[in-house]
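The other protein chains are all here in position, but one chain of the complex has been omitted.
Showing subunit A:
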Amino acid sequence: MSGYAYPTDQEIWHMAQELGLDPYPITFESVPAPVLYEFAAYLIPGRMAHWSYGKAYHAMKIRYDYGLNKLYEMVINANPAYAFLLDANSALENTFVRAHVMGHVDFFHHNQCFSHTPADMVDVVSRHAERVRQYEFSVGRDEVETFLDAVLALEEQVNPPTPPILPRERPHAPSSPRMVKPPWDLGEPDQSRIRQVQVSTHIEEDLLWFLMRESLHLEDWQRDVIGMVRDEMLYLWPQLRTKIMNEGWASYWHVALMRQMSLSDADYLDFARLHSHVTAPVLYHINPYALGYAIYCDLERRQGREALFLVRTVDDDVSFVRNYLTEDVVAELNLMVYGPDQDRMVFKSRQLEEIREKLVKELLHGGIPVIHVNDGDFNQRGELYLIHRHEGLDLDLLYAERTLHYVQRLWGRPVHLETLSNGKRLVLSFDGKTDSKSML
């Protein structure tokens, strides 16, 4: 638009401050599409190399090249934060995206889930990448790649620290030296020590952490790689469990900030089109932008804007939906429950309670099955016994069977996984050569 100068980064940042947001300083940078898509595939720029990221990048770029979807921006949770804008964006699009980014960065700064994330994660992952590269150099690329295949398959099996404002009860004092000193402090590995440990008295919820500490099978570089992957996952974890809240918050604030600007009618129309584009429904899915935005707007109508700031600080997606999903939001977004009935997918319900219950269930633990370590010396033979904490949904057994191969690769001894399938207790086992399945 001629005549109107769009606000600069700094001006938008100050507008956000005036409206009550408190984002970290933000470094904006325009990048070409392949770079933006690469960052989106790796989630953090400069991360270690692995073919699976290349696969994600390839898939994203193909979709972009065919015009199937477009990313406008990518924000990195850091202090100062980084925001990458697509260099093909128009000036109005960039203004819109900058306003959107203010919401995200304020959210990173203040939501309690992010209180553990390091401010310099971009540097941390660069160092990780460098270390992985050195390991490739010393033990061989294929060796590192095969190992990473196994670790990345289990990357979601971490137990994120609980936010500090809700201190949880500490587990009982350790009954074995295992908790006091990690094995690398003990000099020579003491085989007999492991034999004595009865892990079954203490439930370990962090499979990666357990494998890293307890596996007798790993070399130092391998423990280091597990630690790096786990750190990166712990950094990303808060983003997984606040997808709806975070995108909703950013959408709420791009609307609020754009309304502060004196846009021309044409620009206002373009802005409205952009907003409806990001909040467009996807049939039979949940658009997190739309759901989060609708819940914040609904809450603002009932309790005013001040209430939103508290919500953005203390909630995560599960509590957000549980506490603030209302009939109005359900009606506005045409939310519904559907599910399988024999060989068909059928419409089930439009009741608020039903929707809330199912959605909370989907969001619990980021939609990832919880696997506990039950025994690290099962059968007194150093075998690993895992239990899937069944909360209503069965595991994909084919996937579980194959994933168990990766666990075995890291553990070095036979591994077992207990789960429920169609209501029956079932144990999957893998001893390094053959899979077996037994009913309990």
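Here is the rule we go by: contacts are C-beta pairs under 8 Å (C-beta built on N, C-alpha and C of every residue); 3 or more make two chains touch, one makes a residue touch a chain; residues count from 1.
Following the convention adopted for this analysis, contacts and distances are computed from a predicted model.
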Problem - Hidden chain of the complex, named as in its UniProt record, picked from "Secreted protein", "Sporulation protein YhbH", "NADH-quinone oxidoreductase subunit D" or "(Fe-S)-binding protein" - result: "Sporulation protein YhbH"
Problem - Contacting the left-out chain in the complete assembly, out of A:256, A:395 or A:426 - result: A:395
Handout entry: Which residue of A:73, A:156 or A:247 touches the chain not shown here
Key = A:156
Completion exercise
The listed residue (A:161, A:281 or A:432) that touches the chain absent from the view is A:281
Problem - Identified contact with the non-displayed chain, of A:126, A:260 or A:313 - result: A:126
Handout entry: For subunit A, the residues touching the chain missing from this view
Key = 25, 27, 29, 31, 34-35, 37-39, 41-42, 45-47, 49-55, 57-58, 80, 122, 126, 129, 145, 152-157, 281-287, 290, 333-340, 343-350, 355, 358-359, 361-362, 367-369, 371, 388, 392-400, 402-403, 405-406
